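Below is one structure, written out as structure tokens, with a few remarks after it.
Missing here: one protein chain of the complex. Every other protein chain is in place.
In this document, chain identifiers A, B, C, D and E correspond to the written order of the chains, with residue numbering beginning at 1 in each.
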Amino acid sequence: MIADIFVRIGYAAISLFILTNYGLLLIGSMARISAKVQGRVGQPVWQPYIDIIKSIAKRNSIGHGVMFYLGPVFRLAGGIGTYMFIPAVFGSVLFRNFSDSGDLLLVMYFIFFGQLGMALGASEGGHPYSALGVSRGLAQMTAFEVPFALSVIAVVIQYGTLDITAIVAAQQGGFLNWTLFTNPLAVLAAMIAFLGMSGHNPFSVVLAPQEIPIGPPTEYHSNLLGMLQTNRAVFNGAKLVLYMNLFFGGATNIVIMVIKTFLIYFINIFVGQAFPRFRTDQSIRFFLGVPTVVGIISVIIAVL
Amino acid sequence: MNELAERLARRYDAEGWHEQRKDLASISIPALRVRDVLAWLRDEEGYKHLSFITAIDNIERGVFTLTYTVRNHDTKHSLMVHADIIRENPVVDSVHLLWEQAWTYQRELKEWFGIDCPGSPRKDEEFVLEGWDQLPMMRRDFDSLAYSNATYAERPGRVTHDPAAYMKAQLYPEADQ
Amino acid sequence: MSSKKIEMAPLANEGLPLEERALFCDVPPREYEPARGVIEDFYNWARSQSLWILGFGTGCGAIELRPLMTSRFDMYRFGIQPRATPRQSSVFVIGGYASVKTLKRIVRSYEQMMGPKFVVALGSCTINGGMYWDSYNTIKRIDQYIPVDTYITGCMPRPEALLAGFQELKKIIRAGRAEGQNLYARNFEWYKENQKKVIKDWNMPDYNW
Amino acid sequence: MDFSTFDEALDLAIGREAAAVQFYTDLLALASFAAQKSVLEEFRAMETGHVTMLTNIRMRGRIELSATAAVDLALARRLDAEDKATAVMSFQDILVSAIKKEERAGDLYADLAAAASVPEVKEIFQRLAAEESRHRRYFEELYESEISRDN
Amino acid sequence: MKRDRMPYIPPAERATPDLDSGKYLLMWQGPQHPGITGNMSLRLVIEGDTVVDCETHVGYLHRGFEKLMERRSWMQNFPLVCRIAVPEPDFNEYCYAAALEELSGIQIPEKAVWLRTFSLELMRLASYLMWIGGQAGSFGHGTIIQWSATMRDYVLDLFEELTGGRIYHMYIIPGGVRGDVPAGYFKHVLEVMDTVQKNLDDIELVMYHNAVFKLRAEGLGYIPPDWIDRYGITGPNARAAGIKRDLRKDLGYLAYPQLEFQPVVGSKSDAFERARLRLQEMYQCIDLIRQCIDLMPKEGPFRAKTPNPLYWKVPAGETYVAAECTRGEYGFYVVSDGSEKPRRVAVRGPSYTHAVSVMERLVRGVNIADVAGLMVSLHTYPPEIER
Partner (left out) sequence: MDIKDFIAPFAVWKRAFEKPFTVKKPIDERPGAPRYRGFHINDAQKCIGCGTCEAICMNKAIDLVPAAGYAAKEGDSGLRPRVDYGRCCWCALCVDVCPSGSLGMSNEYVWIDSDPEVFRYTPGVEAKPWDGSPLGYRRAEGYRLLEEQRVEMPELDYKEAVQTFLELVRGYSRQQAEKEADRCVSCGVCIASCPAHMDIPGYINAVREGDMQNGLRLLYETNPFPEACGRICTHRCEEACAIGTGGDPVAIRWLKRYIADQVELADYGKVLPRAEADSGKKIAVVGAGPGGLSAAYYLALLGHSVTVFEKDSEAGGMLRYGIPEYRLPYPALDKDIGYIESLGVKIERGTAVGSAVALAELRSRFDAVYLSTGLPAAYSLEVPGDKHPRVLDGVAVLAAATRGEPLGLGKRVAVVGGGNVAMDAARTALRNGAAVDILYRRRKEDMPADPDEIREAIAEGASLVEKAIPLEVRDAAGAIAGKQALFVWNEARMVQKEDGKRPVPEAIPGAVHEDPYDSIIAAIGQGPDLSFIGEADRLELRRFKPVVDGFGRIAEAAAGAAAEPGAPASASPSKAAAVFAGGDLVNDRKDAISAIADGHHAAQGIDRWLDRKGS
């Protein structure tokens, strides 16, 4: 029994390691795709690795109190936590993580957890941009969580379970079984919320370099920044896997996972390159508008 | 345009009308009438646009010559209005009530020349400098080079030669006596 | 209406004795030992391949940074990118002349940067005053005030020259010679003295500005 | 005239140089003011030097003169050959006399070389002619730079 | 009283937020801030997301040009002046050269007139291309700036080919220009103009027909038409308010009277309108450049004779030469006392009013996120404020 747990922990660690690397490469390759749109070559795909190593290799750092240090820790914990309760590849022992120990609600909790932890830590930084960024981030998060939650509710109602593995299992057997086709409105609401969640344009108010450079992480540096950068990879990966599982039929092997998550992530870039950024109030208004309505309709449809 | 000169002379004792170009003239007025003249020019003569305000340090005459350049966009004519104020304790009426940007120029005048415009907003705040403890730097008796040499370190090792003196030393040193 | 003037908020260093006011750092910087052997080499490689420029256009030089950042010259592909906050930046590009007012911010930003930090100075003005050699408001040698790793001559240096300068900086970093942070810590008193000689008013907000 | 030995040839040459010394000595006697005298004395000293040189050569029995003749500036042949020996000789007169004298000497050696049957002697005269041409050249250059500046 | 036609709002009539109340946040935007144009700063007081007070702080780039110019001879000032406005140096060169020529009574040759016009228009285009990237970037649209910076670089290549310099061209020298066009130059110019125009079409499609951009820019920074004279607003900022003022037409300097163009005028006077107007002016620039190439005399001298530059004495006098730059009225006020050095040179940069009094006024009540966008939409360059 104990041995079994250790094996699972080992598997989860390997899975997390793979996901982290995948996440980093994904960020790197997306940067290259963005660069292509912008008419340039772009950074090397492995640049995120170097950046993290560089951050860790910084010699000194300053602190702003305990919460300041805990911010990235919470953030990373949120990212890892999210991933730990999602099965990355359906049916795979290696990638099943602890998905049987937690359900969709726990995952959603972890998604919030990281954000809130970060908010606490960043506010300790004392920099007004951090505070502004945090308040923007939280405000926008509240807004995009509405359509997201609605679509999750729709999915949960549709499949009658909170277990992600079960939801994935329900979508097996041909792409027409995917939520994308069974409940397109929920997916639409969720995808719009996803844009907000990823912080790409037009919902990049949190970092917004031209306005509040660069938001919550303004004061973070050295290995704390390294943690944030790592989390970005983990958290992105976790979200993508979650979306894939909820709406795009999950993945039965790693290749499909890579293809699906890549495409889902690509939507961010696809939209992000075309639009400038909303103001906070505009993005809140946006999320509480069409996506919420769509989400509500999807819930209604699911209920019916 | 000479009618304008006449009117200015009659009403405000202006003198020295000088036509620089067909679209640019200058005139001198008593410093006490600056605000009146500019208000009159703006409201009655159509010189609604203030291009800039500046001052010239005529240290030889012991005065600052203020220059207000206004423009009439309808007649496409610019007028430079000069007023002399004495260099010791220079004070001039503020025109910030006439133009919204004038206070910035007046703040500049205060910092750069030491010319005071009572009532002008934020006139005593520093404008472009920080911690300046010298003469107002645009005054001609402030020596920029001397200050720079005294304050900012220069990379050593430069030496130059005057061709004539160098040739003299090289070719006919005996002539130096 | 002047009575309605906003009172300036109290500043972090207000009310301090002058000599303490001058110190932006809460504690004077100390020297840091480089790691040993291969590890430091690896770190240096990573540092050289991930140069984050502080997005502070201190002078004319900023004008040629923009082409460099954008698609024509695309410095991202060399691992160089701008960063909006000094905390996360590792390279400070001094874009030419520095007026006294800017110098104060330069010093402050430099001290906010986390080591190892590198300084690239552009143009004549940073070397020996440039065309503002007789100006009352610009310093002549930036190396009097902060340590500099690389100079790029020109007025303005072209983006290509800047790029070449960054490549040179990379070489210096990889060779382990870019120890400006420790140099600053070691000669802290000297640098402060020079800074104090020029900057008369040390008052400024306690964050950014 | 045919000279068959080294010594004979050199004796002739030494004799000529001695005559040249005498030539300047004669002129010196005529000279009326200091400037003339200084020049003539200088030239005489030069010729005395030649006598010494040739005497040394004769003693060593080996001719050590360059065979390269100097460039002929073609002055000598044009200059008026009339006798200049007067009390008021100018620098020009003295130089012309000197050039002429060197030219005559050179011509003589050239003739002798042409006439010589012994190769060794022929070479001696050729060398002597070349030597005289160098002397002549020296005076010619002096003439060009000092006298005929404007022509 | 006619004077009352303009209702007066004193500049210092500002809200006086009590910073200790905890309700407000004091924030400095700049100088180390990507959302500021150049090296300057705004001291903002915000309540929530709304700016309640703003002060412009300049002087970070102050080099004391006007003092330095009094120390240098007339010709030595020629390399100095272009540094006053870094992104748009040619207007400085032109105004200074024209003022000097006017005071000295020098007539420049026809060819120089055209080459000056040409290079000024090229400069205008480059400056606008820089602005458009900034405007898009200030709203977070990073793609446009990548494109436009490259387009600007192509234009800078043209400058390099013509003048030998990328940023500081130092081409318009007192007396004329410094050289004729190199062989095959205009062909290259026309090619680049085509490329730029094509890209501008793309930019128009992406940036000006963009829901988010419109949402951000429309209604932002409205300048009422009656402010134009009151604040001394010039250039596109004034034209966007429907005031048809363009010094190129009004003063008719250089070869502009021979060129066919009409000032672009807007009406809505908000950030979007100003952006739209500037885009149209960019197309106009391209058109003017093409016209210049067509009409320019092929032969002829490009520089008039001037006195020995080391000892050039300019007759006593004063003049003010203005030109329409991308931001409005750019002027040089030059006073000579008859000596080898200027008595006084004052530079009137349009940003002086735009970035200080207008900006401080407009920014009140604006969302903090829009401050950068508003600033860029006024198109300000700090070095010309402080010189």
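Here is the rule we go by: contacts are C-beta pairs under 8 Å (C-beta built on N, C-alpha and C of every residue); 3 or more make two chains touch, one makes a residue touch a chain.
Since the structure is predicted, the reported quantities are computational estimates derived from the model, not experimental observations.
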Considering the complete assembly, the absent chain touches shown chains A, B, C, D, E
Given the contact definition stated above, which residue among E:T56, E:N77 or E:S336 touches the chain not shown here?
E:N77
Given C:T85, C:T150 or C:N194, the residue that touches the chain left out of view is C:T150
Contacts from chain A to the absent chain lie at residues 33, 35-41, 270, 273-275
Chain B positions in touch with the non-displayed chain are 155, 157-168, 170-172, 174-175, 177
Can you name the residues of chain E that touch the chain not displayed here?
72-73, 75-80, 143, 147, 150, 157, 160-165, 168, 170, 178-180, 182, 202, 205-207, 209-212, 214-215, 301-303, 305-311
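Keep in mind that, in the parts below, only the chains that are shown with their structure count from here on.
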List every chain that touches both chain C and chain D.
none
Partner chains shared by chain C and chain E (touch criterion as defined above):
A, B
Interchain centroid distance [CA atoms averaged], chain B/chain C, Å:
36
Compute the distance, rounded to whole Å, between the mean C-alpha positions of chain A and chain D.
113
In chain E, the residues touching two or more other chains are 10, 12, 26, 33-34, 59, 62, 64, 67-68, 71, 146-147, 150
Would you give the residues of chain C that are in contact with at least 2 other chains, written as numbers and ranges?
1-2, 5, 55, 70-72, 84, 101, 134-138, 208
Run through the chains and report each pair that touches.
A-C, A-E, B-C, B-E, C-E
Could you pull out which chain E residues touch chain B in their complex?
2-3, 5, 8-12, 58-59, 62, 64, 66-68, 70-71, 102, 227, 229-232, 234, 245, 250-251, 317-320, 322, 329, 331, 333, 335, 343-344, 346, 348, 352-353, 356-358, 361, 386
Counting only contacts in the complex, chain C reaches chain B at residues 1-2, 5, 100-101, 104, 127-129, 133-141, 144, 194, 197-202
Note which residues of chain A are touching chain C in the complex, please.
31, 35, 38-44, 47, 50-51, 53-54, 57-62, 126-129, 209, 213-214, 217-222, 225
